[in-house]
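The complex appears here minus one protein chain, its other protein chains still in place.
== chain A ==
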Amino acid sequence: MSTAGFNSQNGTGQGQAYANGPSQNPVALQQLPGVSYGMTHQPNYSPMQAKAPAPPGPGLYPSGPYQPVPPVSSYQPVPPVSSYQPVPPVSSYQPGPPLTSYPASPGQPLLTRPPMGGLPSHTPPQSASPSPGPRLPPAQATPPPPSVSSSSYYQNPQQPQPMAPSWQYNTAPPPMGPPASMSTPPRGPVANHVNPAVSSTAPPPPSSAVYTSAPPAHVSHSATQPPGPRMPPTSAHGYTQPGTVPPPMNPMAPHTYQPSRAPYGPPPTGPPPTMKATPPPTGPPMGNATPPPPKAVAGLPQPGPPGRHLGHYPSLPPGYQNTSTPHNTTSPMHPAMQAATQPYTQAPQPYQQPPGGPGPAQLSPSLAAMSLQSSTPEALRVVNLLQERNLLPPRPIPAPTPCLPQDLQKINCNPEVFRSTLTSIPQTQSLLNKAKMPLGLLLHPFKDLSQLPVVTSSTIVRCRSCRTYINPFVSFLDQRRWKCNLCYRVNDVPEEFMYNPVSRSYGEPHKRPEVQNATIEFIAPSEYMLRPPQPAVYLFVLDVSHNAVETGYLNVFCQSLLDNINALPGDSRTKVGFITFDSTIHFYNLQEGLSQPQMLIVSDIEDIFLPTPDSLLVNLNECKELVQDLLKSLPTLFEKTMETQSALGSALQAAFKLLSPTGGRMSVFQTQLPNLGVGALQSREDPNQRASAKDIQHLSPATDFYKKLALDCSGQQVAVDLFLLSSQYCDLASLGCISRYSAGSVYYYPSYHHQHNPAQVECFQKDLKRYITRKIGFEAVMRIRCTKGLSIHTFHGNFFVRSTDLLSLPNVNPDAGFAVQMSIEENLDDMQVVSFQAALLYTSSKGERRIRVHTLCLPVVNSLSDIFAGADVQAISGLLACMAVDRSVTASLSDARDAMTNAAIDSLTSYRQSVLTIQQPGLLAPACLRLFPLFILALLKQKSFRTGTSTRLDDRVFAMCQLKYQPLAYAMLMIHPSLYRIDDLTDEGALNISERTIPQPILLQLSVEKLSREAAFLMDAGTVMYLWIGRNCNPNFLSQVLGVPSYASVPDNLFMLPELDTAESQRTRAFIGWLRDQRPFFPSLRVIRDESQWKASFMQNMIEDRTESALSYYEFLLHLQQQISK
């Protein structure tokens, strides 16, 4: 087992994991290649720069040599293509350009083409000079100015300086050139060609706009404007006062995308009903539609037009509409667009047409502007975090929608399955470095799906060079050829693929289910099998030492298995086996024909052997009675045991021997520190140091025995799931390796006891039930591919990296999540979109070999503000958490904490310096990142990373395991719990799911300030729920929901709501049940009062409040601001 594999999995993360060195030390940051996000590839640029340093501006696009003919000509004449592709007129999107530009040797363009606008050209100073580029806007500004005169850029000489003032990117005025080009390449001829089409076809699909882009749009308008003064769209929201009468910019554009986007739900136009609006002294209560500090307005020559936000805010000051009407003179110019946008815009106000503006080319420019704006309005709205308090949306945050054409987006992969931290992929690594945000993917590949198309065919169509599975984002050149969207190779369409089994028609390869679904499952032909599919094999390894018997878990385990034995996934070949161990190993002969199970004891734990290899793993169907007998007698068998030692290592070796011929799943139940034989461990925790220790020791394994064994298991397709039920320190950091590298899962029930801790018992029971009955895939491998130019360098989750991009997963279960970090190795210059494909090959419990393929498509952008607009704050936080776990194991916890804080500082600094032009005071963040500091703070206070409070080492390590292993949706709850008020649940806005009414209370901020003594609150922290009852809680709630007459009589150890026949009780239980149904594990409920023992852990989740050792949210923001303005 190559250690190299490990390095790629874990080791390498160390350097690159964190983008950010301490901000005080920018020198180091820039000079160490490893410090930035992912890998820096600045060296890559230098050759380019050397070759063509001069004309920076136009370089962004496949300019010059590329532009002229191809897109239109090559594209148009091909009818079949257009039928597949979304929007025929939009030739610049889709295969058109790549078609022509690509075949002409991909390498060549890089050389012949001038380098990227401002970005690369300032790279050398950046890397060379001690000060980091992003912090020095002027430095970056100097080179590009010439770019503005980009006559070569557009073929149309009439628009000589079209791109100069790009309002979008109000980064320092001079570098206008590069930012202007941010949208997708304006190909001169294309644009011209498109125009007529646009004007004639009624509402052009907004989607198309995104891609046709062509900056000329705003460009043409803005040509008359002094460069720079443009109000950044982001800040526009502030200026709602009609009096300012700004020249509104292309108004309609922003709204076209709204319906599909809905980035964060309805923008909080006002304080949510029950929230206390706490207006900051300086400004009006809610930032959105209200003016920010007036001085900012004054300071601006041309305050941004409010127009673009009109669509968002239903209620507009009348002045708005007034201001807009005068500009309607220009509306004839964009009839189509208006038509398209009107549904969303209340006040259609086209951009004020500058006199003498370029005539015919206008439409396409405005189209482009539309696309620009559409991607940005809500996500890029500037939020002053210090002033706006109620940032938390009232409902859980949905994943941001990538800014793709609608028809692509419609078929794109579900964000719950496949999600990227940046929904707009930067074009170059240097741009990514500038944005200071991690680029990565979060996957939940084996998620239980309600609807999954399954395809059976003898040949699975894949790209011949990169082996990508055919997917909705490939392009069909004609009926017989398709172009891979990852490597751009042109492949033949096989004969069988011409027939569409769904519509039973021939000759429509683009209608096949493979090309219609981003998530699909294939039944694999025999080429995908190295051996016949293995049967489902389950082996249970049970600790039966004195300690284990004391906890009483055996009863629960045996009962659960007995109850669900028929629900074990499998077919008639399913095999089961049992091993128990204390200081010796006990096997159970369950062979058919025996009258009762036979126990075989092996006391030689140094050299373990199998007493009867044939009859220990038996066919479940044939020996069900014996198995049931055994399960019934097992709990009593060891009742009187006095054996306290535990030889876990030997038991694991024995189990491995038993399973290695077939592979399968090994479930290990352990209740104490293994202290005998191989793999024995010592206690490494000093409880007295927990709270005071500055740095947490012993986060890494004490021995590599478990890791080595796990690798052997992985090689034999055995996965080990660990159930740890213990009140003592168990060294999960060491034991966890057995699951981590064999793709198992870890369950931890601290202080489990059958009598003293009924909540844990219930939790264990429910988890076991799910564990036993959930779907399972055996002998699986997963490969993640991405478009040429991107590369994956670090993986997070439980697996073994067999080769650079192949994850070996002996078992895969529906509750496992994965994350990967990516870097951009080659510039993605001539691409509009990139794709990612995760393919999971597994054997189902029925012995079928299947391949589940997920494909995600994301747009490529080349401006910082677009990157920020596409940031997915949850995914970023999730990925940062994974990176921080690695960091705390390889370096130290304080390093990891610093790195997380720096991640927030750096990205906000970058935003402030590169995207914003007006330097307002305060801590500014784009709306899409407005929760970023909160999530970072939550991570710092999370069990995994907190300091200063007494946290048991095992608890901490388990929390870390979960952060890495849980799919994002569940991990987010563990990072930032949800708080609801539930004593006044109503049916208003309730969901209706299968005839149950589920009330939907709003999310509250995690602050004690939100609690009130008169109410009851539910905190959903992922694995546990707290029901907090105020001292003066409504007696109605107490009696109707809890079934107790008064506050004093609420029992201390209540962990279940009584099933009362009242409306309130039903509502509450429906709500809690609904929350529980959303996740695969079972969160136990704890009803707490002021004096409960759990109150402390409840209060620890009040993230926004100050604790003895940690900052409050506001203090944290101040800290960030201080760092940023340094």
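One rule holds for everything that comes next: a residue touches a chain if its C-beta (ideal position, glycine included) is under 8 Å from a C-beta of that chain, and two chains touch if they have at least 3 such contacts; residues count from 1.
What we mean here is this: contacts and distances are computed from a predicted model.
Student: Missing chain's UniProt protein name, "Mitochondrial import inner membrane translocase subunit", "Geranylgeranyl diphosphate reductase, chloroplastic", "Beta-adaptin-like protein" or "SEC22 homolog B, vesicle trafficking protein a"?
Tutor: Answer from the UniProt record of the missing subunit chain: "SEC22 homolog B, vesicle trafficking protein a".
Student: Which of A:611, A:750 or A:847 touches the chain that is not shown?
Tutor: Candidates A:611, A:750 or A:847; residue touching the omitted chain: A:847.
Student: Given the contact definition stated above, which residue among A:501, A:525, A:687 or A:1073 touches the chain not shown here?
Tutor: A:525
Student: Which of these touches the unseen chain: A:533, A:701, A:878 or A:933?
Tutor: Residue touching the absent chain, from the options given: A:533.
Student: Under the stated touch rule, tell me which residues of chain A contact the chain that is not displayed.
Tutor: 456, 458, 523-526, 529-533, 535, 571-573, 619, 622, 661, 847-849
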